[in-house]
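All protein chains of the complex are present and in place, except for one that has been dropped.
Our next item is chain A:
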Amino acid sequence: MTVPRTSYQDARAWRRRSAGAAMAAPALLLFGLFGVVPLLGVMVLSFADWDGLGEPGWAGQANWAAVLTDPGTWDALALTIKVMVVSWLVQTPIALALGLFQAATGRLRAMLAILWFLPLLLSAVAIGLAWQALLDPTFGLGATPGLGWLARPLLGDPDLALYTVIFVIAWQFIPFHALLYQAGIRQIPVSLYEAAAIDGASRTDRFWRITLPQLRYTIVTSTTLMLVGSLTYFDLIFVLSGGTGGPGTATRVLPLAMYITGFQAHDMGRASAIATILVLTGLALSLVTTKWSGFTRMNSQQEGS
């Protein structure tokens, strides 16, 4: 049985919809102007031949053919995925552990939490330069007694450089993800733990059976941010490798390859093709993460909310 809608209800629904549209408008406008329009420009440019100086000319599919057949592109993509996967594997457990530690109350914990939050407040360039100096084999940490094992070319050895970069990225971003986990853990109702304690569950049981399942959506959020973030990660790698993605091409991830193609080789067409690949990969990645994790069906699992 359908209830006929009154004009009052119609008006209210319309008002609600238009209020929503009005509130979304500034964000949509900004996003359209600075997100979508440049993106479309990049897609058009990927079919053009432009050195950044003269007039752009039509290149057809030549840029795409060149980018897709260049082994450098695939190497860069593979490196990007490696950074993504290893970063996730390194950052998630540490961030979770730190989050657990911070979530409990206590003055020492609060102080420590502030201390390791600091890297997040620094600019990536400052972090890059600082670590470059710290990791200098002759004048850096390696010169400290007891740390002699650090006196090796950590940023210069093609087999080590990528992991060194991943370590510095982790150093910068773990605090942020720890904060996410801390907030997530604090949202878990104490009653769940009390009930578990009455049932005689051990600390480990409580972690595996209450904390972790309750953190599911925090993990999804943190994972999505990490994956999409490391896909477009650029500045720190740029600084640590002296702008070259070196040694050789050992740290030349896709965003860096795009920058070098566009702003050092001045081939804007090819750089735009790489940018488009990046956008599509990022888009696919966030769609897959959200679909696979049920993020779109996300509901609170807490009672009464």
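Keep this in mind: contacts are C-beta pairs under 8 Å (C-beta built on N, C-alpha and C of every residue); 3 or more make two chains touch, one makes a residue touch a chain; residues count from 1.
Definition applied: contacts and distances are computed from a predicted model.
Of the candidates "Copper chaperone CopZ", "ABC transporter permease", "Phosphoenolpyruvate-protein phosphotransferase" or "Extracellular solute-binding protein", the chain left out of this view carries the UniProt protein name "Extracellular solute-binding protein".
Summary of contacts with the chain left out: across A:Val67, A:Val83 or A:Leu155, the touching residue is A:Leu155.
Touching the chain that is not shown, out of A:Thr92, A:Gln187, A:Gln214 or A:Thr290: A:Thr290 (per the contact rule at the top). Of the candidate positions A:Gly60, A:Pro93, A:Gly106 or A:Gly242, contact with the hidden chain is made by A:Gly242. The chain not shown here is touched by just one of A:Thr92, A:Gln187 or A:Thr224, and that residue is A:Thr224. In the full complex, chain A contacts the hidden chain through residues 31, 34-36, 38-39, 42, 51-54, 129, 132-133, 135-139, 151-158, 224, 228-229, 232, 234, 241-244, 246-249, 255, 258-267, 272, 275, 278-279, 282-283, 285-287, 290, 295-296, 298.
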